[in-house]
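In what follows, a structure is listed as structure tokens, so that the remarks can point back to it.
One protein chain is absent from this view; the other protein chains keep their places.
In this document, chain identifiers A, B and C correspond to the written order of the chains, with residue numbering beginning at 1 in each.
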Amino acid sequence: MTFPKAREHCGLCGVSGGESILERVHLGLHSLQHRGQEAAGIMVNVDGRCRVHKSAGLVDAVFRAIPLDWRQCRNLPRAISHVRYSTAGGSKENNAQPLMVEMAGQRVGIAHNGTLCNALSVRRKLQHEGVIFQTTTDTELILHLMARSLTKRHHGDLWEALEEALGEVRGAFSLLLMSHDYLVAVRDPFGFRPLSIGDFDDGGYMVASETIALQVAGARYLREVAPGEMVIWGPNNTMVSHRFAESPRRAHCIFEHVYFARPGSFVFGDSVYEVRKAMGRRLAREAPVDADVIVPVPDSGMYAALGYAEESGIPLDMGLTRNHYVGRTFIDPGITSRRKMVMRKLQPIVEALRGKRVCLIEDSIVRGSTSRARVQTLRDIGTKEVHMRVSCPPHRFGCFFGIDFPRREELLANKVPPDQLCRTLRLDSLVYLSQEGMLSCVKAFKPEDYCCACFDGNYPTPPELVENPTLPFFDAGGP
Amino acid sequence: MTFPKAREHCGLCGVSGGESILERVHLGLHSLQHRGQEAAGIMVNVDGRCRVHKSAGLVDAVFRAIPLDWRQCRNLPRAISHVRYSTAGGSKENNAQPLMVEMAGQRVGIAHNGTLCNALSVRRKLQHEGVIFQTTTDTELILHLMARSLTKRHHGDLWEALEEALGEVRGAFSLLLMSHDYLVAVRDPFGFRPLSIGDFDDGGYMVASETIALQVAGARYLREVAPGEMVIWGPNNTMVSHRFAESPRRAHCIFEHVYFARPGSFVFGDSVYEVRKAMGRRLAREAPVDADVIVPVPDSGMYAALGYAEESGIPLDMGLTRNHYVGRTFIDPGITSRRKMVMRKLQPIVEALRGKRVCLIEDSIVRGSTSRARVQTLRDIGTKEVHMRVSCPPHRFGCFFGIDFPRREELLANKVPPDQLCRTLRLDSLVYLSQEGMLSCVKAFKPEDYCCACFDGNYPTPPELVENPTLPFFDAGGP
Amino acid sequence: MTFPKAREHCGLCGVSGGESILERVHLGLHSLQHRGQEAAGIMVNVDGRCRVHKSAGLVDAVFRAIPLDWRQCRNLPRAISHVRYSTAGGSKENNAQPLMVEMAGQRVGIAHNGTLCNALSVRRKLQHEGVIFQTTTDTELILHLMARSLTKRHHGDLWEALEEALGEVRGAFSLLLMSHDYLVAVRDPFGFRPLSIGDFDDGGYMVASETIALQVAGARYLREVAPGEMVIWGPNNTMVSHRFAESPRRAHCIFEHVYFARPGSFVFGDSVYEVRKAMGRRLAREAPVDADVIVPVPDSGMYAALGYAEESGIPLDMGLTRNHYVGRTFIDPGITSRRKMVMRKLQPIVEALRGKRVCLIEDSIVRGSTSRARVQTLRDIGTKEVHMRVSCPPHRFGCFFGIDFPRREELLANKVPPDQLCRTLRLDSLVYLSQEGMLSCVKAFKPEDYCCACFDGNYPTPPELVENPTLPFFDAGGP
Partner (left out) sequence: MTFPKAREHCGLCGVSGGESILERVHLGLHSLQHRGQEAAGIMVNVDGRCRVHKSAGLVDAVFRAIPLDWRQCRNLPRAISHVRYSTAGGSKENNAQPLMVEMAGQRVGIAHNGTLCNALSVRRKLQHEGVIFQTTTDTELILHLMARSLTKRHHGDLWEALEEALGEVRGAFSLLLMSHDYLVAVRDPFGFRPLSIGDFDDGGYMVASETIALQVAGARYLREVAPGEMVIWGPNNTMVSHRFAESPRRAHCIFEHVYFARPGSFVFGDSVYEVRKAMGRRLAREAPVDADVIVPVPDSGMYAALGYAEESGIPLDMGLTRNHYVGRTFIDPGITSRRKMVMRKLQPIVEALRGKRVCLIEDSIVRGSTSRARVQTLRDIGTKEVHMRVSCPPHRFGCFFGIDFPRREELLANKVPPDQLCRTLRLDSLVYLSQEGMLSCVKAFKPEDYCCACFDGNYPTPPELVENPTLPFFDAGGP
């Protein structure tokens, strides 16, 4: 009964060449734990054989159970790894990644961040050709397409097959693939999800969803994988770039900056930290408040609050403390009231807030139910006024590119007219950052290079692709 | 470090119609536990959706963890289930069965006992057509062949597709398949492995590898599935027989009678109990012994020993006791000597054997190492003489039809010349039952209707099919 | 819903001196697994510190989890170990043994087989003196009594304290105790439970509940610990005998011979194998039968059946086969009929029994419900007659010396008049072995040296001691 705002499906980390590959992948993937807490997995080439270890659980727990012979193996040439977010009501271990299969006599593994928006039609087409499916992931589709492409060729070049397969899928896909001799990093032509490359002093390379992984593992940031680019590291660890598709437009997910990415990361050419602070400053200019104290909603509202406080001159205080032992998936049948669930996680400090005009800085509001309960706890302890400033516009649309928002009708901004939002949340005032304001805070690309579909409904791909992306739930092998 | 003689890969049990389907499958599969202790699985149609539950472990443990809603579901129309044998050095849970996939929009599950001897060439052919493999089982091949066959048809009749698929595979396959509305039982044209049908008073049917399952579950034995026959139960539970292939010859595995099947079962038209006793009697006539006591090697030598004692007039005594708490897969790094491993499992009773001329009745000798250690323990306690009579001929050849003997060069009869066998095992005398004698004990079919290839090398299928059936070991998802 | 006849509480195995102590204790305790399947534990002196490892589960599983440093330790001087039987409705891991405490600055551990019949009064007396209890075992009482005795002495000799403590308890106790420097084996003055000593070629000693442990571990049998004797191995591994109490009379549990002990063991000076065969022969003389076949109820009726068949000249056949994968504690909510539970475990072989006059040989009948269901399964398959011969007299009384029979009113012989027993069990005839006949089969001691209280109610200790031995159930720390 903890309700995360949205669920993104993955974090990726791969390494080619260099020393201490297991340690580097572990450090890198661990720093991406915020992108997925359900399951983790790693694929390596141990003594010449591709093997996968994956299971439900946090990165540290999964890595602690790595087979002993992997640790003893001295010459691991490459590895890919993956974290996956928890989905409500029962996650399926057999959907964990990397997904490894045998194809044309080779083992090939894949890890995927994003969502294919034409998965259903591809799946149907493959069905008609006699393909059987063992998971419900859209990721499996890419492997089938590759395998079919391979059959048309005389010499089985996996990466030409991959290029052909990618030509048939639409949507968001940052991918890592691995075979006996190769590591490949791929980013869809729109560049929905981030994917960055770094290198180590000893010649090793790392590819990861966010640059924080490079930093923690000790790698230097080199550059992003470009939209429509495929970067290949072969047996001798040379890095080769190949453009597999024209990029019709960029469509970087702005919500990575607003909420998902770690503040210590660079994504889409900007520092998340700087973007969030700029959003706070912009918000202070767009929506000033007459308050005694600026209070961030931890942890994601912190940097916008710092920016807001700086710009407004109103002092910042950490008037809400977070209990970090609240697991995201905790459900106790005995704790059912939302007030208690909210209080379990965030506790207001009475001495900091009582009698004051408080302005909360939130990164975003999705359903609104948690926000309302939180405001109530502030009222209960005797605040004089409670205002809220939100560092992005209202969420009104679903995402078909890798973020699992609740259904449209559950989004607060679709349930309540704009002029009722403030009263619904029992606030004294409520202002969202404008979309223009939000986009003014990113510097690396032009405003039209970002995907803001969850705010404005302007999906970068044709509408027929995004109508019914949900696959029937398939639980082979699970309970 | 317990060394079973041979490893067969499965036991099958399915139910269509009638009451208490979960209970019946549980009772039936549990009685087939001797056919596989590595993993167990069950597939049911719960509230209109096909689901699988499977994991490593014994039947009781796997069934104890069955999802609660399965138990609460009142209208389970059908189920298939499977036990799988432990393989040395690391078994793979993702190779457990039933294997369920999605095919042409339907979920289809399969459970398999046997080995396809043209698996490698089928696999290669499918690879060339762009198929990817997620397990290393030959069972997966049948599903791929079905799916491909389906694509050529206008109306997707699964069972026509199955028939076509079976036309492409060779070898031993007793199969259970299940879809939303159907249960199908299949036996290969040679009839290598047993598969029997029974029914219940309430109209339900059961299909199982051995009749003991019918007996324990309370079903009446009806008949065997015939070689080359496909028996189909549809939505209204009527039983339809269909012959999908001519049977070139029968080739019933004689080793089922010698060792694998439970003595309470009927297989290939004969009572295992009666066959084993007859083997003992025949052995007594072929190879009389001058001994004070006949001692069976528990548990599998029991009935041959009863027959031997009866025929010879020499008293039988249970001079070896077995510790049934010896798990087959137990490995303790601190217990390495074979004498101790053997002693852990079988303890001679000193008072029964000391000073006596003992004749051990063994069902078979494969590697010989365990037998040698066992004879030594008998010598150690002061027996006067130790003779051995074996209720089948020497093992000299591998099996490509479902029994996983050690490699040919590890078989005792290939390592030691015939005249040295007795001395190698430190016996006073050693005689094997002749092949002719062995075959005289089965009554239902003619001698040429049995496969004795592990004894005489006469494989019922062309030699090119059996040359290299071993697939490279594939451990996707396993440790 | 498997109903064992009776539950005994323990098996013991200890080693002092010699090589490979962990391996020896493992082999020894494993061979005593039939005396307790609930939990197992071991106490060793690792690098000069006494440590305990114990948990629920079978011996192999518990030993597999032994801490790594124990295995690496080269100089383990001694060890004691224990297996414990499952008790219905929830066993308590914190009642597992060995129980180790700190006493007068030393760690002392104890393992116990038997029951103290004055536990309640001792417990009350200790309570009045201010003692607190952390388990519900009577075993804990002995440690408290030792500790109190120690306080009265100038120099803390643990074993004098033990002697004094033993002076205050009554009942059945075969004990192993261990401290930093000592191993002690104790047997109560009546000698209710067995306890034997053996030695190894390398100078090591083993003490174990049954001689099968010595045999499997490779030790020579030396002798039993005498009733009222305490055998002490000190730092230099010399064996010292000390008589701590006069033995008022011997009272060896005859049920060890009838049912509990392994046929390969010597207990109370007799071979269990020989005693059981003699019981069968005597039974044949006391109660001849007009039958076609003698069928043992496996596994415990085997040797009496061999004796009966030998004496009567009627052929023996193994007409009932046992599924050894039936765990004793298995409960499946879906399998509730007794017929099915019985059939799960023992399957009649139709071909061996149909149309025949069958005589079953049982070791004992306690509640009778299992026997009745079993007879019914024999009738169902078309036997002509079913007779039963039981190798001990009817059970009519409870045991206060270590065997946990059901309550008196649940015993068949107390529920049904003698002349109705045969009909109640649906038998054609039923005869029990006479008590005199049973006692004629043991040779080492006189008939009056055995405890037959469960048959005749003649308890060897005064009646006031055995009236209310049940302690209130205490579940500190358990669920």
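Methods note: contacts are C-beta pairs under 8 Å (C-beta built on N, C-alpha and C of every residue); 3 or more make two chains touch, one makes a residue touch a chain.
None of the values given here were measured: they were computed from a predicted structure.
Novice: Among the chains included here, which ones are touched by the excluded chain in the whole complex?
Specialist: Displayed chains contacted by the hidden chain, ordered by label: A, C.
Novice: Which of C:Val101, C:Val169, C:Ile381 or C:Val416 touches the chain that is not shown?
Specialist: Missing-chain contact among the listed residues: C:Val101.
Novice: Who touches the missing chain here, C:Gln127, C:Ser337, C:Asn414 or C:Asn458?
Specialist: Touching the chain that is not displayed is residue C:Gln127.
Novice: Using the document's definition of touch, tell me which of A:Gly218, A:Gly269 or A:Pro288 contacts the absent chain.
Specialist: A:Gly218
Novice: Going by the touch rule given at the top, which residues of subunit C touch the chain that is not shown?
Specialist: 51-54, 65, 67, 94, 100-105, 107-108, 127-134, 143-144, 146-151, 474-479
Novice: For subunit A, which residues lie in contact with the unshown chain of the complex?
Specialist: 20, 22-23, 26-27, 30-31, 33-34, 37, 58-60, 63-64, 71, 212, 215-216, 218, 262-264, 271, 273-274, 299, 302-303, 306, 310, 315-318, 321, 323-327, 330, 332-335, 340, 343-344, 347-352
The rule we apply is simple: only the chains that are shown with their structure count from here on.
Novice: Taking touching chains as linked, do they make an open path (line), a single closed cycle (ring), a hub with spokes (star), an all-linked set (complete), or other?
Specialist: line
Novice: Taking CA centroids for every chain, report which one is farthest away from subunit C.
Specialist: Centre of mass proxy via C-alpha means gives A as farthest from subunit C.
Novice: Which integer distance in Å separates the CA centroid of subunit B from that of subunit C?
Specialist: Here the centre of subunit C sits 36 Å away from the centre of subunit B.
Novice: Roughly how many whole angstrom separate the Cα centroids of subunit A and subunit C?
Specialist: Spacing between the chain centres: roughly 61 Å.
Novice: In whole angstrom, how far does the Cα centroid of subunit A sit from the Cα centroid of subunit B?
Specialist: Here the centre of subunit B sits 49 Å away from the centre of subunit A.
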